[in-house]
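Note that one protein chain is taken out, while the other chains of the complex remain in position.
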Amino acid sequence: MKRLLLNADMGESFGPWVMGLDHEVMPHVDLANVACGFHASDPDVIRMTVRLAKRHGVTVGAHPAYPDMVGFGRRSMACSAEEIENLVLYQVGALAGVCRAEGLTVGYVKPHGALYNDMMRDPEILAAVMRALVAYDPRLPLMVMATRDPSAPREMAERHGVTLWFEAFADRAYDAEGRLVSRRELGAVHHDPAVIVDQARRIAGGEPLTASDGSRLVLAADTLCVHGDNAESIAAIQAIREALDGLASAS
Amino acid sequence: MKRLLLNADMGESFGPWVMGLDHEVMPHVDLANVACGFHASDPDVIRMTVRLAKRHGVTVGAHPAYPDMVGFGRRSMACSAEEIENLVLYQVGALAGVCRAEGLTVGYVKPHGALYNDMMRDPEILAAVMRALVAYDPRLPLMVMATRDPSAPREMAERHGVTLWFEAFADRAYDAEGRLVSRRELGAVHHDPAVIVDQARRIAGGEPLTASDGSRLVLAADTLCVHGDNAESIAAIQAIREALDGLASAS
Amino acid sequence: MKRLLLNADMGESFGPWVMGLDHEVMPHVDLANVACGFHASDPDVIRMTVRLAKRHGVTVGAHPAYPDMVGFGRRSMACSAEEIENLVLYQVGALAGVCRAEGLTVGYVKPHGALYNDMMRDPEILAAVMRALVAYDPRLPLMVMATRDPSAPREMAERHGVTLWFEAFADRAYDAEGRLVSRRELGAVHHDPAVIVDQARRIAGGEPLTASDGSRLVLAADTLCVHGDNAESIAAIQAIREALDGLASAS
Partner (left out) sequence: MKRLLLNADMGESFGPWVMGLDHEVMPHVDLANVACGFHASDPDVIRMTVRLAKRHGVTVGAHPAYPDMVGFGRRSMACSAEEIENLVLYQVGALAGVCRAEGLTVGYVKPHGALYNDMMRDPEILAAVMRALVAYDPRLPLMVMATRDPSAPREMAERHGVTLWFEAFADRAYDAEGRLVSRRELGAVHHDPAVIVDQARRIAGGEPLTASDGSRLVLAADTLCVHGDNAESIAAIQAIREALDGLASAS
């Protein structure tokens, strides 16, 4: 059984403003999605985050975003395909520059926030992101959302020669299509650690989840997105880590 | 006789704002100092500039600056040595990311504006820039100002394992130390094309200039900085190019 | 007959980058839409623009935009109604602060670019802009697009207690609804000065235009938007000015 990797957003501080418990999260994850200076982070934060990832043997991924610090990259922006291609290249390169100073390389790319959502919704934007990746380095995997039917992104990735890493969420409810239930709806976010760990275990084992309409949903995922905002979420990461490590050693 | 390379600042447009006659300048120079998004340029401008350089076989150099678009990187900022190290890494990497998409690499680094002046004035800042270069790639040359006595930067470069490229100016008057005469003083900038070409020829041939105090000044330079702001300056670049090519073929 | 005022975007330079022929345009217009630092302009550009307006007795209007310098405020951004309300307040206030130093006040508000388009399209965004205006100063007119049927914005303005100034374009083709024909379509922009002046004269006189489908279109407009990007457009402004002044003195 392939091990399900844990990824978390990191390096989301900016100048004097601290965000996230990176020091607490880093020891427990495999992949650090490092903000590249367009929605969060700055050269100093990136340097510290890359050093921290290095210390824990965590793979550094680029987390490029729309240019919007105030909105933290969460507001969709009507960028052209070419603009998206170029802003991904710029941000991946910037992170790679700092990584290089620490003897590391960028290991994958996961678009952030509104860019991530727009890419999953709009094939032109996904294609722009893929063109950027292929132009930069065709071996660089792109992290995308695992859904019930991943054939569309999969075909596009094959056409572009891009490797996809599918990510799933242990703490979010899914609809029948395998899309995240909107946070505005009741029950969209799981808070019970047992529920979260169970969902993580099912995803890791290829077992079905129960979608919001009661249907069975199997998600083929390579990685699980976890969050490290507070003590509670750090505990959840640790519980997931242990559950997955247990599965792995049992297999 | 070693050929004196011509370098020019390029990619200084930003969003909808155009600056510089890059298309007119590029065919005549060897080295393009490309702005990296902190004092000018953006991912789209960088992409276009890198493509233009590629078309003309011009080496792309990184032109990192203090983070100050409004001031165009010309205002000194009290950044720490570590901040300077990191912002150089970030900017060199960002440019390298776009270069990579075009099959190019960054060929050298020339700090911009106030960062360039501060680096020539303050050994701690010069050392920070050198640390960034060595961490990124020790083979990457650093462009610095040619002065009468380049022993201080030379020794520091040797200690860091950095290659220096010394640059001189054909259109600026020098003082006895080989520093540029301030633009606020009369005669600081040469406007007569004959004077400019003569100064270029002297620098290329290792012949002395006449400093502002009448003393003879020999500058050991690898490259000459030229500017392409208007039709007149493009004509000056062409005249210098022809004079240097004449020298090279005669030698 | 009410005089049709001419308005033009001004103060769109930024740091070292110059945009627009403000000095050539200012003598011929009544209203200067001054960029407020979010899509263009900076405190120094604003100061110069306000001084220039003052010298020519031109009314200064605020031209607030989405926070997007690279995209020049032309890219739609998914801002919340509250965010729009606050960014309008901030920008109107910033301009007003500089105006006050020159003994002027902000005379009206015209949202810029994508914010203008979004406001004409989405009543929630228009309402957010109106709330900002009313909160700032209910006497401040809001410039909106003149269309065939302005009843919707008019009703909303009445509910909010906001005065509207409708603007029309002399150099753009209109569809039957009184919307601008997209620039991507042939014939969307008039280039013939005679056509432009005739359209200006018709709008000023309340005479019908011919819409793109051949129907007759009457636009009730308070102001005409003109552009001063190059010598040709300056000449067009002058021709419109003379035509309107001729109409005004004849009436």
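Order of writing sets the chain letters: A, B and C. Residues in each chain are counted from 1.
We take it that contacts are C-beta pairs under 8 Å (C-beta built on N, C-alpha and C of every residue); 3 or more make two chains touch, one makes a residue touch a chain.
Note that the structure is a prediction, hence the values are computed from the model and not measured.
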Given B:Cys79, B:Val144 or B:Ala157, the residue that touches the chain left out of view is B:Cys79
Given that one chain is not shown, which residue among C:Glu82, C:Glu124, C:Glu207 or C:Asp245 touches it? C:Glu82
Specify the residue from the set B:Gly15, B:Pro43 or B:Gly71 that touches the hidden chain. B:Gly71
Using the document's contact rule, name the residues of subunit A that touch the chain not shown here. 13-19, 40, 42, 44, 69-72
Touching residues (missing chain, whole complex) on subunit B: 67-68, 70-71, 75-79, 83, 114
Subunit C residues that touch the omitted chain in the full complex: 37, 43-44, 46-47, 82-83, 86-87, 89-102, 132, 135-137
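Criterion: only the chains that are shown with their structure count from here on.
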Quick check: how many Å separate the C-alpha centres of subunit A and subunit B? 40
Roughly how far is subunit B from subunit C, centre to centre by C-alpha average, rounded to an integer in Å? 42
Quick check: what residues of subunit B touch more than one other chain, meaning two or more? 44
